[in-house]
Structure formats: structure tokens, C-alpha cells
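Note that one protein chain of the assembly has been removed; the remaining protein chains are unaltered in position.
Each chain carries a letter (A and B) given by its place in the written order, and its residues are counted from 1.
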Amino acid sequence: MSVPWLTLAVLLPGLAGVLLLRSSLAARARVVAVVVCSAVLFAAVAAARAQGTDPWLPLLAVDALSALLLPFVALLCAMLVLAAPRAWASPGALGRLLINESILMAAFAVSDLRWLGVLWIASYGPVVHALYTDDADRRVARVFLLYSGASSAAFTTGLLLMGPHPLADSASWSFFVWQDLAQPSVAGVALVLTAVLLRKASLPFHSWLPAVFDVRPTGPVLLLIAPMLGAYSLVRVALPMMRSVLGEHVFVLGPLSLLTAAYAAGLGLVQQDLRRLCAWLAVSQSALVLVGLECAQGDGLTGGVVVWLSAGLSLTGLGIAAWLIESRHGRLSLERHHGLYRRSPLLALVFLLCGLSLVGFPGMVGFVGGDLLLRAVLESFPLAGVLLFVTTAANGFSILRAFFRVFYGAPQAGGVVDLVPRERVALLVPLVLVLWQGLHPAPLVNAGAEAARVILLRTR
Amino acid sequence: MTLDLLASLLATSVVAAPLAAFAMLGLVRLFGRSTMERWSSRLVAAGFGLGVVGTVATALLLYVDGRDALVVHLGTWFSAGDYAFRVTLLLDRLSLPFMFLATVLCGTIAAFSARYLHREAGHRRFMTLLCLFGAGVLLVTSAGSFDVAYAGWELVGLTSALLVAFFHEREAPLVHGLWTFAVYRVCDVGLLLTAILIHSWAGTAEYGELLLGGAWPGGSTSLGATKATAVCLLLLFAAVGKSAQVPLSGWLPRAMEGPTPSSAIFYGALSVHLGAYVLLRAGPLLDQSPLASSLLVAVGLATALHATLVGRVQTDVKCALAYASMTQVAIIFVEIGLGFRFLALVHLMAHAALRTLQFLRAPSFLHEHHQLESAMGHHLARTGRHFERLLPERSQRWLYRLALERGYHDTLLEVWCVRPVLGVLRWLDRREHALVRWLGGRA
Partner (left out) sequence: MKHCAKVLPAQGPIGIFVHHNTLHAYEPLPFEQGVEEAARRYGAEPYWSLAGYRAALAQGRIAERDLEVELRRELGDAADEPLAFGVSRLELARLLAVEVEREPSLATFEWMLTEGRAEPLLWQAALGAARRTPPSSTADVQLARGAGTLAQVHPVLIRLCAAFLDQGVAYWTLPALDAGFFAATARLLSLPFGPPIEWLRAAGQSFLELAQLDSGDVVLTCLDELGVHEPDWVDYVSERLLALPGWAGMFHQLEQRPDRAPVHAPPATLMDFLAVRLVLERALLRAGADGSSASPSPAAPPEPAFTLYALARAAGVTASRLAALDDDGCVRLGRFITRFDEVVARRVFQRAYERRYRIEVLDALAAHPPFAPPPPRFQLVFCIDEREESIRRHLEEVAPDCETFGTPGYFGVAMYYKGIDDAHPRPLCPIAITPAHEVDERPRAGRAKRLERRVAQRHALGVVAAGAHVGSRTFLRGTVWTTFMGLYSAVPLVTRVLFPRATAALRSHVSALSMPRVETELALERREHDAPRHGHWCGFTVAEMTDIVESELVNIGLVRDFTRLVAFVGHGSHSLNNPHESAHDCGACGGGHGAANARALAQMANHPAVRARLAERGIAIEPSTHFLGAFHDSCDDAIEFFDLPDVPDSLGTEVTLLASRLDRARGMNALERCRRFDVPHHRLGPESALRHVEARAEDLAQPRPEYGHATNAVCVIGRRARTRGLFLDRRAFLMSYDPTTDQDGAILTRVLASVVPVGAGINLEYYFSFVDQKHYGSGTKLPHNITGLVGVMDGHASDLRTGLPWQMVEIHEPVRLLAVIEADPDRVLAAAQATPSVWRLVKNQWLQVATLAPDSSAIHLLDDGRFVPYVPERDELGVQASSLAIFSNHRGPIAPVRVVAGPP
């Protein structure tokens, strides 16, 4: 890697974000943001192709796993910036989003795990800031602060308990050597696991996520859950230690996550609000990633990684679609039919397709991940695996129900308010990816298998 | 060898043609262009027409070559570690007739709908979904493994629900479409689990390797009796949902909300028979499991009795036909359970053709009734008198009521299953809200 792609990908959005916050570019905020995000996406792809350590900042490095995640985060941010309704896209909001992107990119790129801890805390920052500055519900802000504080504390403490001396040099904190240098501390692993559960809104620490979705628009809030920093940190920090610390036969995450997935899917069935439904679907699908990660076998791990990306992509499409629907038609209750099909036909189509992909419909990317995962899980947890079927069945039903309620029914009067060109790009890109990867999944699965191999390699 | 290649190409084109038509319609729609009504229906009809030709040609080639079956390996879709999702098609004496039936019926219905849905707002939507449905049915029937069958199975389920809700500006079709989808979705788990279990037990889900020796309906399997029973029970569960058997039969009359051609092809002909089809496919497994076979017979019998009783009090044409359909599918189940596989296949195909025609004639029912009356020279004789002769008055009424309320199946499902589960979930949801309020303190 001779060009400092990683440095670019990590620092560029941050700098642009700070500039935007200072409002010197207010008039052209979106143009700047789109240009920056495209550049970051390009840099991230380049870095992922090259892999290895960055020539400028040796702190930053890419391996097979982060090679998948960095472009994804960049893509997600680019789509969000592109799709954001004008009412939302103030320079401040865009700036925050770019800073958030910078933090996430950094978190997925740093090799020094102390920095991961710092970024873990920092990544909560933009949301806390948004919750407290906007006149959103203070109650939710407090709840979020509580959970994020707890998870930050648990994560950093766990990290310190396991790691070498806190002030040791960067090389000894690098994830490349973590499985050799870290101390097998039960408390440390337990704390990190707790932090991950908190971060990923897993049972029993899930309640904050629906609450935050409730008060924030469905788009930018995706950054909290879709990239799955929690799962990433698990892979980097706890997973290498876990088997040796907990023993071969103690499974915590898997069953708990299965339970989370099923529980969230169940609650999705009775949601009366589109935002909250999106929240529970996100919880349910992201929990599946943890299930795959704990299978600790090649297939399951591959499945986990593939679901990681497929759920992320589908959630991106679904979340953005929901965001655009809300921006046009206000918050939508699922208690009655809204009949928006005639007003927004393309939006309806995209919503349905992304939703179907999320729940693993054949021909879409979700099916591939789901299929791999199912098989692995049934071998690892045969009985608990039944929960997985409950999850897919219920989520599929929820998606179709939401689609019917929002788009079908006595048609709403008024002219067509469908996608404007910029939004069309923002939605069609994830959709095309979802379909293309669904029909031709081999590259994705191979990349996932490569990532899985790397993960296994670093496991003690 | 070239013969093999040719046959494989032909067979693949049967499935690929409707998929290609779907892809074209879908892409055009996705990029916001509108297609001419005439072109879209011609495209769909051409897709299925090609399917008919392909099926017949494949069958002829096999016949000329003197072979019972042809396995087409289309390659590996994706693989991870030692698991691979291989796409294989199996063409034999079971799948070819059914594929022929499916392509002919879908093609006929496409031609029918081109005129029937002319100027209807959802014309293209209907055509697109019909394509996808046809492709799904063809995937299930031509599938060489449970994996491929499952993919097709899902397509059929989704398109069914969307077509039941075709008239989406009224509320009833939406409610019933959703109910249909829920039943499908729950029962799909049966097939999915089958595919996965078979994989892990036998190392493959491909029929060719799983069901050894002998052309259909012969063959045997190396799976033990217990495992075969488990697999068969799961398949039965899947089939009960798809083929509207007791106790999940309630969706079939609800599915009559869609336009007549979709009722005809889905619920008169193809969709309801798919359950029977996978059971036929799994014949060797059923042979291993007397328990599953007898359960199959029992379900079939119970459904046949239920459907014939309920069907007799239906006062609208489409529901009467729906229950008549259910009765025959149930009898096909019984035939399969008893081992009369070949009879079941003939019965299935004959029934599909007959019922499709009857559904298509449903809007002409008044016309035909008048013709019938004038041919007979008097009002048609009142039917159903043997009920009145044989049964005491009170039980007659009770039975009538049972039949009128469709055996209370959906009511019981709703009262005993749906409502308690939703009740618990709603309670949990309220607790979630309460927790956040408590944690967050004052607003």
C-alpha cells in the first residue's frame, strides 16, 4: 500500500465534517458532503483491495474483515448523504454525519485496540449530541446516555483487563498479535461481551434502540446499528480469547442472540409504528450476526459475516426508504392502511424489495447469508435453532404487513410524490447491490469465507 | 453426449424463460419506464410458450434416448467450506408431466389475462407476478434438490399473497392476502427444515443421490426409518399449508379475493397441488415411514370430509369451487399415502385441468345455469336431500352451521393461537415502553 488510502478514508470525512460544522460551506453543504463521501468510498475500496498497513499512519491497517466493512460504511454514509431530505440536511447535520463516518471508518481501520476503545466511546458522541441538541425526547437521551455510558465503561474496562500494559507500545496492542499477547481474563471477556450486547441492543440490553429509533429519523440512526461496531469489536477483542476462557462448551452469545432475534421478530409483529418496526427488524437481523460469529466453525462464521453485510445492505435500503416515506407523508402508524402506492409507486417497490431481502427471500442477498447461517446454527444449537425459523417467518410477515399498511388501502388523494433523481440513486444503488449479490453471491461469499478464515486464524 | 447437452439446455430454458420475462418486466418497471400492455402480455405468453416447447422437446429427447431421467447440473450457486448450494434440475416421469401442465396452464392463463385484465390498472403487475409465480412453480417441479425446490416454493408463496391482495384499494383483499401469507410463511419452515436436515443427515439434498435406484415412482433411500419419518412429517407440514389441508385450510376461500384467472391457476390448479407434488417426489422416503404415510392418509381423509361438507353449503361460485378443489387435493393426498403414486399423478393433472376450466367459467355461471335449466325443461332438482333424510333435524342444523362457518377452523386458529400469542407480545411491548419511561425519568 503505497498511497495512504486509509488515512484519506479516515481523516477526510472528519475534516470535511468539522468544516461543515463551522458553516463556511453552508450553501453547498450537500455537494461537499457527496463529493467527500464519494472520495471516501473510493479510498475505502482502494484500501480494501490493497490491504495491509497504511504508509502514513501505521496505526491504521486493513485485513480481510475490515476490507469488507470499510467500503460498506463508506457506501452507507454516501447513500445517507445523497438521500437525506432537505429538511434534515442542514450543514450541521451533514457535518455530524461526516464526523460520525470518520469515527466509524477509524474504528474499523485502527489496529491499536486502545484506539478502538476510544473510538467506541466517541462513536456514541454524535448521537448523544443530536439527541440533546434537537428538541427530541429528553427521556430517550437519558436512556441512551445510560446505556452508552455502561457499554463504554464495560468495554474499556474489559479491554484494559485483558490487554498488556495500557501504555505499552502500539505494536503490542495491535489486533494482529492480540491472541498472543492478551491475558485470558474471565472478567475481561465477560465485560467485553456485556459491552457488545449493550452496543448491539441484544437481550436483555435492547430497550434503548427502539427508543432512539422512536425519536430520530430512520436514516442517520442506521449508523448506530447497521455497521455493527459491536460485532466487529467482539471479533477483534473477545473472540480470540473466548473459547480458551469460557471453555469449549459454554455458549452465551449464540443462544442469547437467537433469543433476541426471535424476541425482536415477535415484537415486530405487534408494532403499530413504522419507525419502531424498523428498529425491531434491525435488532432481530443484527442479532443473527452474533449467532453466526459464535458458531465458531467455518460455515457458520462465513454465514455470520455474509449476514453482516447483507443485513447491513438491506437495512440501508429499507431504512432510507422508510426515511423518505416519512419525510413525504409524516410519521406513519401501522394501525391502518395509508394507500400511498399511487403517490409513491417506486418507493413502494424499493421498500418491498429491500424488506424481502432483509428477511432472506430467494434471489436476494439476504437469502445467501440466511441459508449459510441456518445450516451452521442448526448444527451448533439444534434446538435453539428453531428460534431462527420463528425469526424468519415472523420478520417476513412483518415486512409484508408493513408494506400493505403503508402502500395499500384506499388511495390517498393528491399528486405523485415519488423519488427525485438524487434519491433514486441513493435507493437504487443498495437495491441493485442486493439483487446482484443475491443472484451472483460467489464473490461475496468468498470474501466472507476469507474474513472468516482470518478470524479463525486469530482465535486461540 | 450432445443429446444430453441439448436436453439440458432445453430443460433449463423452460425455467429460464419465465424468469427472463420477469426480469425484463421488472427492470423496465424499476427504472420507471412503462411498458405497453400488449407487449408485456405477449412477453409473458411467449415465455411460457417457450416452456411448453422446451418441456415437450425434452420429454421426446429422453424418450428417443430411452432414458428415465435426466439430471442437469447448472453449477454451484455459492459455497462455503464443505457446504455448497448446487443448482440441479431433475427431469423424469414425475417432473416432466407436471412441468408440461404448469407451462400450458400458465401460458393459457397469460393469454386469457391479456384480454381479461385489459385496461385494468394492475395489468403489468399481474403479468409480472404471473411470470414469477410460473417460474416458482417450475423451479419447484424441475428442482433436483430440496434446496432449489425451497427457493421456488418461496416465490410461489409471495406471489400468491400479492395476487390475493391484487385489488389493493379495498381492505378485504389485504386482510385475506396477509392471512394467506402468514399460513404459507409458517408452513414454509417445514420445507426449509427438510432441506437442512437432509443435508446434514445425508450430506446432500439432491434427489438423485438421496433417492437411489429406479425411476419414479420406484426408488429407495438409505435414510433410516426414524430420519425418514422426521423428514416426511416436516414435508407433510409444508404440504398441509400449501395445499390447504385441515386444519390450515381456511386460507383457500379467503384467497378468492384475487382476479378470476389467478384464482384459477393458483388455487384451482398449480399452487394447491404443489404440496402433493413434493410428497410424490419424496415417495421413497414415505415408503420408509408407515407413520408418516398413515398420517398423510388421515390428514387427507379429514380434509376430504371437511371440504366436501363445507363445500356443500357454499353459496358463491368461487368458494364452492375452492372447496371442491380442496376435496380432490385431499383425495390425492390419500392416494399418495396409500402408495398409488401413479394414480395420484394422473388424478392431479386431470383435476388441475378440469378445475382451471371451471374457474374460468365461473363468471359465466348464470348463463350456463339458464342453459342447463332450459335443457332440463324445469328448475334443477333440489340437491342435498339425503342429508335431510338421514340425519335427525337437530344434528342437521348443527352440521349445517359447522359447514357454514367453515368448520370453525380459522376461528379456532385465531382464538387459540393467534390471539394469545399476540396478546403476550403486546404485553411485552407495553413493558418495553414502560421500561424506557422508568429509566428515562421525567420527560
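By definition in this document, a contact is a pair of C-beta atoms (placed from the backbone, for glycine too) under 8 Å apart; a residue touches a chain by one contact, two chains touch by 3 or more.
In this text, all values refer to a predicted model and were calculated from it rather than measured experimentally.
> Give the residue, chosen from B:Leu372, B:Cys417 or B:Ala434, that touches the chain omitted from the document.
B:Leu372
> Based on the whole complex, identify which of B:Leu30, B:Leu291, B:Leu338 or B:Leu354 touches the chain you can't see.
From the options B:Leu30, B:Leu291, B:Leu338 or B:Leu354, the contact with the absent chain belongs to B:Leu354.
> Contact with the hidden chain only, please: which chain B residues?
104, 108, 111-120, 167, 170, 172-173, 176, 253-254, 256-261, 304-305, 308, 311-321, 323-324, 327-328, 331, 343, 346-347, 349-358, 360-367, 369-370, 372-380, 382-384, 387-388, 393-394, 396-398, 400-401, 403-405, 408, 411-412, 415-416
> Residue by residue, what part of chain A touches the chain that was omitted?
85-87, 327-330, 336-337, 343, 410, 412-415, 417, 420
As a convention for this text, only the chains that are shown with their structure count from here on.
> In the complex, go through chain A and note every residue touching chain B.
These residues of chain A touch chain B: 137-140, 142-143, 146, 207-208, 210-211, 263, 266-267, 269-271, 297-299, 302-303, 337, 339, 341, 346, 349, 356, 361-363, 367-368, 371-372, 374-375, 378-379, 389, 392-393, 396-397, 400-401, 404, 407-411, 424, 428, 431, 441-442, 445, 448-449, 452.
> Under the stated contact criterion, what part of chain B meets chain A in this complex?
Answer in residue numbers: 29-30, 32, 76-83, 85, 147, 150-152, 154-155, 158, 161, 165, 168-171, 174, 177-178, 181-182, 185-186, 188-189, 192-193, 196-197, 199-200, 421-422, 425-426, 428-429, 432, 435-437, 439-443.
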